[in-house]
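Every protein chain of the complex appears in place save one, which is left out.
Here is subunit A:
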Amino acid sequence: MTSSACPCCSGLPFETCCGPILAGAPAATAEALMRSRYTAFVRHDLDHVERTHAPEIREDFNRAEAERVAEECDWQRLDVLRATEEGDEGTVEFLIHFRRDGQDMRHHERASFRRIDGQWLYSAGEVNPKGEPRRVVKVGRNEPCPCGSGKKFKACCGR
């Protein structure tokens, strides 16, 4: 038996990548779930997309429209740009390349995921997300300097 490459572009065979997740196994990470949801669109398996919605957005899912979109688009590639997880919260920023009506299109989204009872679920998405807000980390005077000099902050850049 030959195994085919997974549509999610992981480089792994479908049988060991998104295959089990589409069959109902829990995704190990938010990113794995996101990839499997993309694969579900490619394979027109909208049941998987529907059952991996967090409860608060379940009613908002337009299954009829999603099925049509899945059918009408030629799904070309998924790029996962960034994936982070903190406890039961996950964020995956991704880019989907597809063709629709003969036009090359891109969908850029930063999606939020939540783990409930061991299952990662899609809970929200921001399309064309703005850049990450700038984080200002306050460094204590007696802490090591963030420049990496090994000196205390007050004796280095904080002077």
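The rule is simple: a contact is a pair of C-beta atoms (placed from the backbone, for glycine too) under 8 Å apart; a residue touches a chain by one contact, two chains touch by 3 or more; residues count from 1.
The rule is simple: contacts and distances are computed from a predicted model.
Student: Considering the UniProt annotation of the chain absent from this complex, which name among "Probable branched-chain amino acid ABC transporter permease", "FAD-dependent oxidoreductase", "Alpha-ketoacid dehydrogenase subunit beta" or "YkgJ family cysteine cluster protein" applies?
Tutor: "YkgJ family cysteine cluster protein"
Student: Among A:Asp60, A:Glu86 or A:Asp117, which residue is in touch with the absent chain?
Tutor: Reading the full complex, the residue touching the unseen chain is A:Asp60.
Student: From the list A:Glu15, A:Asp47 or A:Glu72, pick the residue that touches the absent chain.
Tutor: Answer from the full complex: A:Glu72 touches the omitted chain.
Student: Could I get the residues of subunit A that touch the absent chain, sorted low to high?
Tutor: 59-65, 67-68, 71-72, 101, 126-128
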